[in-house]
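Shown here is a partial selection of chains from the complex, left in place.
The chains carry the letters A, B, C and D, assigned in the order they are written, with residues numbered from 1 in each.
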Amino acid sequence: MAVTVSRKAHFNAAHRLYNKEWSDAKNKEVFGLCNNPNYHGHNYDLIVSLTGEVDVETGFVYDMKLLKEIICEKVEKNLDHKNLNLDVPYFKEINPTAENIVIFIWNILRTEFPKHLKLEVRLYETPRNFVTYSA
Amino acid sequence: MAVTVSRKAHFNAAHRLYNKEWSDAKNKEVFGLCNNPNYHGHNYDLIVSLTGEVDVETGFVYDMKLLKEIICEKVEKNLDHKNLNLDVPYFKEINPTAENIVIFIWNILRTEFPKHLKLEVRLYETPRNFVTYSA
Amino acid sequence: MAVTVSRKAHFNAAHRLYNKEWSDAKNKEVFGLCNNPNYHGHNYDLIVSLTGEVDVETGFVYDMKLLKEIICEKVEKNLDHKNLNLDVPYFKEINPTAENIVIFIWNILRTEFPKHLKLEVRLYETPRNFVTYSA
Amino acid sequence: MAVTVSRKAHFNAAHRLYNKEWSDAKNKEVFGLCNNPNYHGHNYDLIVSLTGEVDVETGFVYDMKLLKEIICEKVEKNLDHKNLNLDVPYFKEINPTAENIVIFIWNILRTEFPKHLKLEVRLYETPRNFVTYSA
């Protein structure tokens, strides 16, 4: 009787796509406009989902208020109104594509929830481009 | 060649979160604002999904008009403009969390569709909080 | 060079439509399902708009952070997770239709902002029903 | 470490539901308003998802710009501002239900992407009716 509970959050950030091993020409060719050295940005929307049994006493899989607070404390505070390339140490080495950001967030959140709960994270870079990760 | 067909519906209802075995203090501590004894409410959005083979003659997995009517008759008529705790007998004993409501709806709908069709129900309590159930 | 700045907020509440001067039969006839004596509820979305000149130093008509905080303090705290009929004194006498709620909110907010700023409030009772007030 | 990348696209088209083996009466009974011989239409929304490993050099599962271009070239150009029954040869024989359209699009796109990437297509006929296909 596993139910999935999902919570939507959001943060606004700047980034650029860039591989420091490559020449400027190759970076521009592969990443196009997203390679602008002065950065561009997005309103990122985030959906965090936990799957597990419903607790008989509370009727909760996981307390949504607590889920909201953990996302705020562990994700939003570190990414909101930030430059991902410059302000987030992890992305000094790793290219902040939507794929890499969703894995980064998933890894942070995985340590916050009991292991018996399955965790999935979906990240909207724009309303038209989004990525989903679950391991 | 299984395709999933999904239909969105909605209903407006009042509820409060409450465990009658607990003291008022514990209820307030666990459920916070959602424990308000005078109730609060939501515009619930519902997505019902059926997965199965496409019928060669109709091109349908399941007739969407019929799906719409069954959701209306079996779910909306019983929950729309209701107080879940007071007007729906099932929730006199069971705490009407989103998790418990989605299981309740799933169980009602499961008896309405052929067994070879997989059924999933997603319930949005708000645009930011939602739950998904499939068994 | 007047610009309008708008901020979206939301609250969840229970209510019933009811005129205490009328018989139960007339209440039911006029208000239909919305007259359920046990209440029903909504996720209300609110858009507060202020129109005025852009300040040359800040580039703001009004600081959005402050606008957000005032809506939270003066509107959300008093209406969120409440029963409008029972928990909000104003609606003990006044029927909490969307029209009356939007006027109530507008009157509260009008005293919070400088008089030279035009104030408009829009209230979504559902994504399909909404009201707008400006005086 | 498989991540799913998704891209939203859209096209506007006319269609009618119709089985040429059936009498007009049976077509009308089964397909109702959707059987209007003069056609009706929709703004179709499409979500194409690819699942696979993240490339270490690019940080991409698949280049979203390229994904966008392929959807445009192979799907939108053939379906946008078209009459599905009259302008798309495939639907001269096959009833253009949402289910059959999503399979049609999936089959077109399947040949465009490397086999190791899992492909899923979701098609919204309206915001309330949608179908999902993955094989």
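Operating definition for what follows: a residue touches a chain if its C-beta (ideal position, glycine included) is under 8 Å from a C-beta of that chain, and two chains touch if they have at least 3 such contacts.
Predicted, not measured: the structure shown is a model, and the values here were computed from it.
Counting every copy of the one repeated chain, the full complex in this structure comes to 6, with 4 of them shown.
What we mean here is this: only the chains that are shown with their structure count from here on.
Taken together, chain B and chain D share the touching chains A.
The most distant chain from chain D, with centres taken as the mean of CA atoms, is C.
Inter-chain spacing, taken between the CA centroids of chain A and chain D, is 28 Å. Chain centres here are Cα means. That of chain A falls 34 Å from that of chain C.
Along chain D, no residue makes contact with two or more other chains. With chains as nodes and touching pairs as edges, the resulting graph is of another kind, matching none of line, ring, star or complete. Those residues of chain A that touch chain B in the shared complex are 1, 3-9, 49, 54, 57-61, 63-65. Residues 10, 12-15, 33-34, 36, 38-43, 80-83, 86-87, 126-127 of chain B touch chain C in their complex. Taken together, the chain D residues at the contact with chain B in this complex read 17, 19, 21, 30, 32, 94-100, 102-103, 127-133, 135.
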